[in-house]
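Every protein chain except one is present and positioned as in the full complex.
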Amino acid sequence: MDATGFDAWALTLAVFLPAVGALVMMAVPRARELELKMIALGASLATLAVGVYLLFAFDYGNAGTLQFGVHKGWIDAINADYILGLDGLSLPLLILSMVIIPLCVIYSWEHIPEPGNAKALLILMLILASGMNGTFVAQDLILFFVFFEVVLLPMYFMIGVWGGENRRYASLKFFLFTLFGSALMIVSFVALYFVATNDAGAALNTFNMSELAAAAGGDLARGTQAIIFAGLFMGFGIKVPMFPFHTWLPDAHTEAPTVGSVILAAILLKLGTYGFVRIALPFLPEGAAAWAPWIGLLAVIGIIYGALGCLAQTDMKRLIAFSSVAHMGFVMLGIATLTPIGINAAVFGMVAHGIITGMLFFLAGSVKERYHTLEISRLGGLLKSAPRMGWILAISAMASLGLPGLAGFWGEFPAILSAYEPGAGLSEGLFRTYMVIAAVGTVFAAGYLLWLFQRSAFGEPKPEWEGHTIADVNRYEWAAWTPLIIAMVLFGWVPGLIFGMVDDVSIGIAESISAAVGGS
Amino acid sequence: MDWILENAFLIPLIPAVSFLVILLGGRSVIGAERVHKVGITAVGIVWVLSMLAAVSWITRVEDSTSYKSDDAEHAQIAVNEGLSAASAGGLDGELHLAAEDDGHGADGGGYATTEPVISEVDGWWSSSGVDFAVGTLVDGQTVLLLIVVTSISLLVHIYSSEYVKGDRRFVHYYAFLSLFTASMLFFVMAQNLVQMIVGWELVGVCSFALIGHWWEERPNTDAALKAFLTNRVGDIGLLVGVIILFGTFETFSIDEINTKIGLASQGSGPHPEHFALLMASIALMAAVCSKSGQFPLHTWLPDAMAGPTPVSALIHAATMVVAGVFMIGRLYPVFFEGFSIGTSSINLMAFIGGFTALIGAGLAFAQWDIKKVLAYSTVSQLGYMVMALGVGAWTAAMFHLFTHAFFKACLFLGAGSVSHAAHHTFDMREMGGLRKHMPHTYKTFVISTLALAGVFPFAGFWSKDEILLGAYEGQEGAGSFLFLGQYPLMLIFGCVVALMTAAYMTRVIWYTFWGEYRGHGHPHESPKVMTVPLWILAVMAVVAGAFNLPTPVLEWAGLEGLAHLVQTYAEPTHYLNAIGLSHPPPSFWLALVGLGLALAGIAITFMYFWRNAGPHGLTERNRYAKAGYTFLEQKYYLDHLYTDIVVGSIKRPIARAANWFNDNVIDKVVNTAGEGARDSGRWIYRWIDQGTIDNTVNALGTGADSGGQGLRVMQTGKVQNYGSLLFGTAAVVAIVFVIVL
Amino acid sequence: MLLNQFLLLGALLFAVGVYGVLARRNGVMVLMSIELMLNAVNLNLVAFGLQHDVVSGQVFALFIIAVAAAEVGVGLAIVLLLYRNRKSIAVDEFDLMKG
Partner (left out) sequence: MNLGALLAFVRPDLDWHALAPELTLLVVGTLVTVVDIALDDKAKRIMPTLAGIGLLVTLVPILTLAVDGAERPMFGGAYVVDDFSLVLKALFILVGYVVVLMSVDYVREGDYYENEYYTLLLTSLLGMVMMASSRDLVSVFVALELLSIPAYMLAAWRKGGPRSNEAGLKYYLMGVFASAVMLYGMSLVFGVAGDTDFGTIAAALTGEGASPIVIVAILFVLIGFAFKVSAVPFHTWAPDTYEGAPTPVTAFLSVASKAAGFVALLSLVFVAFEGAADVVQPFFWVLAAVTMTVGNLIALRQTNIVRMLAYSGVAQGGFMLAPFAVAFEGDAWQLPGTDITTTPYFAIVVYAVIYAFMNLGAFSVVLAVSRRTRSGDISSYGGLFSYAPGMAVLMTLFLAALAGIPPASGFFAKFVVFWALVGAGTPAGWVLAVIVAVNAVIAFGYYARVLQQMWFEPVPETVALGVDSGGDDEIDLAEAADVSADHDEHGDAWLATETRQATMVRFTPGKIPMTGALAAALAITAIATLALGVLPGLVSHFGDVATFHFGG
């Protein structure tokens, strides 16, 4: 799978260009903000350029196999190598994170939150970018883990330094929750190294993800798989976040600065779901089959629960944050069905949620900037005071509630669809019940989003804003938002763009699962 | 000649483009006051294209069949023959390919069915290696709707250019009119269920946007939200139904699903699980209820009148609300098998339809707002259509859809014109005597009323009559109940509703146009831009009935050729023959009954108002009557049920509860985990209580924290205690090991 | 060869030493007690060395004696330092730092 020429370097560049940018910025004194911003923008755009190259050079014919592979020695002592690879599953998410980061940089151009210090903020963003890109292309468990963890500290600081009132608590909570998950996750990784066998029963003793995936659990007992899966579940499920572990999310989102929320919602959450699809399912098919009903249950609980949580919110940003719980519920439901269509839906859901919720958080940030509050009851008449922003909010809300013709729909509908016939011998009755519950969830989604829209955008502006001039979308915001809006519509009408990439991979995963489950 | 049929995608595309143009260039490039020209042009083009489509479809039918079934027996033969064709086409499983070549391809002996024209592009999206296509499916039913939608839309576009002139959001108004037209057209030519969902939702959004057109006032936005959310509720049904169908047939393609059922019912194909079909039908029924305002989800429709009147005419009378009816017709085989319409004598669809027709008519009596009356009348008429489909009268339903679109649109635009004249009020108590001031509006209004009431020879008469006929005759081979035919209850419903319809419409006429003018200001006739469309529609309200005249009517003129046009050309014979759908022979006396009822209704009301006969002030004197009246006035209290009880309970208590649960329980779980840690720390007595300084919800931390605080007691600072600890531990460990090992 | 007596004596001495270290407040006395413990060790070593008839036992003992001397030197120096600063050598009074 090893690539040659530039291809061999493409992924490495994609991962480390931002980090290099960060290093360069460290050398530049804080006072020279323009240069700093330029460098940040340049680095992120350069990364995006690599992404564009990847998009074109990618061989969609066999999206199921890893491409642009790099395989170098790294830590011989523990057989952990520097392996990068890109397949149809990684590609959309990688591109997503490559797109979001420059947009965040552009948005930050004039929106450096209190207490300022653009240098630090941008550096953290670039480090985040490296971590996220790395996670999506790493093909070695240890490498994956490293990148998976690298994103923690920057986000911790982003929330803690530029966050709102309650930032200390929120940031620490975010960190401890995630760290707890990943600590158990790494134990599971090591366990995988030692116990994973090929079908012959011989120990693999490797961290190479493609090998482990190929082994598909080998002849591991269902019980063992379930135990190890539990560790992974903690690691990824907390990150997603799944229902009982979600409590860190609203706090983190609410407190985080705008770009922080955007990155968090758009990409960081995806690391968890990506982990499920990339690692948990293929490596431990039977463990997955054993856990799937519970994951599904938690998913639908999350859908309803998140929606209800939204309805109870009075703060716009917190409402959006809770909606993430609901949306990720759909993603997890798709994953839990262990079917190709479910996994496709999940990946599409990830991308769509990334675009839409990212957009919503941008909006929340700009609203906050103009009104200095996010109390829904105090907003209102946005359509009148800032029409363009109002309409953008309308589109985003519609997309978020899964309106066909916009991206959100393709994450929801197939996910619900997949629950009709779950794979790997899962109980049909159970999952059809989930299906109906999830369908009901879509109504709630419409409920809270339109309610939000009505309260914030419809009606006359509140008297307390007399005299305030509420500026409409400015040009930095246009620059940052237009791509997202276009993406919403584009993916809404041409969903094949993403399904085409992912399908092969998810078919492979689903087949190996059903083979393993059926085989035993 | 089939060019337009195969490239039908152009038809929705054009208004979509005009939407973008208006939205993006509306203010800057074109100029706010001229945008309507863009819209009108676009729709005009589309109208022409639709007409082309109609013509080419008719010729296609002509080519494909040299024979028109004009009575039941022949129909049967045609059916059987057609089936062999269908199955012949069906066995190779490549139906839509077969559709590309001309209709003769499959037919055995000249009795062919016309296959729809399906053109599609693969790879819209794909999953598990299956490519899902996007494309268009054009057949008689589609063409019928194309005509209705484009015609009404065109007229409304023109009408609005005066009615909405100078509105603060003229541009948005026209943008969304275009978008709606586009979505509706996209919907009617959907090739697969997913596309259908897309169109379905999009028209919903447009209706949301247009109902909330004047969103500064809270009631409007409330109405808009209500409309959208009620529809979402129904959409649960749509999603689930579509999913069940996909699970059963492994395809989204409408064509394949229908054909498979057809084959199955002929035994020449695998039989889908009847239970699945039933479930799917019920689920889809929910969707119909919301979109087409059927009981019990009809409550949003009257509120939707908050939107501009032309919008009501277009969306909430003529087109969008019939989407549900259209969808039933589109997937008729599913429902036919699912509800076993052919053999039952009552079924969910028929009942809901009939019942809705009844309560809608009832409600129409208690309204003072002219638009509300029309709205409930719409509900009632939609119920009529659904009932027709429920009893197996496919053609009748579509025919009624066709006619109803025109006269109801006319009525709405008339009402609009009235309010335009009478100070933008819709309250009939502030009108009266307008016939003198606005003759055109009056005449057209009366004509349409007669049509709606079903008076010979107006359009409504013919379509309504066919529905009653369908209810009576039902399907071949079904038992008859007493002398009331196969669907007795439906027949009764139908008749009662016919009577009531006539009555309440006459009431409207009286309050609006007769008596003395009770409003203020000087009412005046609306300008041509508004009256001309009215007249066009009025004419249609008269002649539309001619599109499906029964044969006997034409025999004396020797014009059998023109009989049953809708049935012949609009019916998707390719699917319907396969499931053995038959057409009842016309019945003269049933027509008489219908007409009689209508006239009776008019007569009674006439007596009541004009001649002042009958129990006036009954509602004041008789408390039962009063109770009944308030019951109607309160719309059967359904709204209270929904808004106050259902929504209220969800939004306030449950959501609050959930939030509380979130903050106090879920977080507290972590909390209690921490409590454990803390208690474990408590064995080192008294230090613990002063712990827990930075008391966070993450009590795991707190617990650990205080645990640490407790442990610090070890650290007395006295070196000898340290020593004792060291040696003590050493001794203890040693002893333990010695004992254990 | 009365190994056990030696060992018992050694154990006894050690115990006394431990007691002294843990119980006496006077720093000097604590140092003495430590010496006791070390001597107990020496006793053991020599005894075992004899039993096994190897020289290393005694060598070890010698090393310990030497080192012990150095240790006590340092110890006394520290005690002296404390006395100079605090006018006291009661080891249990030194608990500036705790917790």
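Order of writing sets the chain letters: A, B and C. Residues in each chain are counted from 1.
Keep in mind that, in the parts below, a residue touches a chain if its C-beta (ideal position, glycine included) is under 8 Å from a C-beta of that chain, and two chains touch if they have at least 3 such contacts.
Computed from a predicted structure; not experimentally measured.
Asks: Shown chains touched by the missing chain?
Replies: When the entire complex is considered, the left-out chain reaches A, B, C.
Asks: With the full complex in mind, choose from A:Y53, A:F180, A:W391 or A:W465 the residue touching the hidden chain.
Replies: In the complete complex, the chain left out is touched by residue A:F180.
Asks: Against the chain that's been left off, what residues of chain C make contact? List them.
Replies: 7, 10, 14, 17, 21, 27, 30, 34, 37-38, 40-41, 44-45, 47-60, 63-64, 67, 70-71, 74-75, 77-79, 81-82, 85-86, 91, 94-99
Asks: May I ask you to list the residues on chain A that touch the chain which is not drawn?
Replies: Against the missing chain, chain A presents residues 30, 73-79, 120, 142, 145-147, 149-150, 152-153, 156-157, 160-161, 167-168, 171-172, 175-176, 179-180, 183-184, 186-187, 190-191, 193-194, 205.
Asks: Could I get the residues of chain B that touch the absent chain, sorted low to high?
Replies: These residues touch the chain not displayed: 681, 691, 701, 704-705, 707-709, 711-712, 714-715, 717, 719, 721-723, 725-727, 729-730, 733-734, 737-738, 741.
Keep this in mind: only the chains that are shown with their structure count from here on.
Asks: What chains, if any, are shared contacts of chain A and chain C?
Replies: B
Asks: In whole angstrom, how far does the Cα centroid of chain A sit from the Cα centroid of chain C?
Replies: 65
Asks: Compute the distance, rounded to whole Å, between the mean C-alpha positions of chain A and chain B.
Replies: Chain centres of chain A and chain B, defined by C-alpha means, are spaced 36 Å apart.
Asks: Can you list the residues of chain A that touch 2 or more other chains?
Replies: Counting only residues that touch two or more other chains, chain A contributes none.
Asks: Using the touch rule from the top, collect the residues of chain B that touch chain A in their complex.
Replies: 123-129, 194, 197-198, 200-202, 205, 212, 215-216, 218, 221-222, 225, 228-229, 232-233, 235-236, 239-240, 243-244, 246-247, 650-651, 654-656, 658-659, 662, 666-667, 669-670, 696-698, 700-701
Asks: Hey, which residues of chain B end up touching chain C in the complex?
Replies: Touch list, chain B to chain C: 712, 715-720, 723-724, 727.
Asks: So in the complex, which bits of chain C are touching chain B?
Replies: Touching chain B: residues 18, 21-23, 91-92, 94-99 of chain C.
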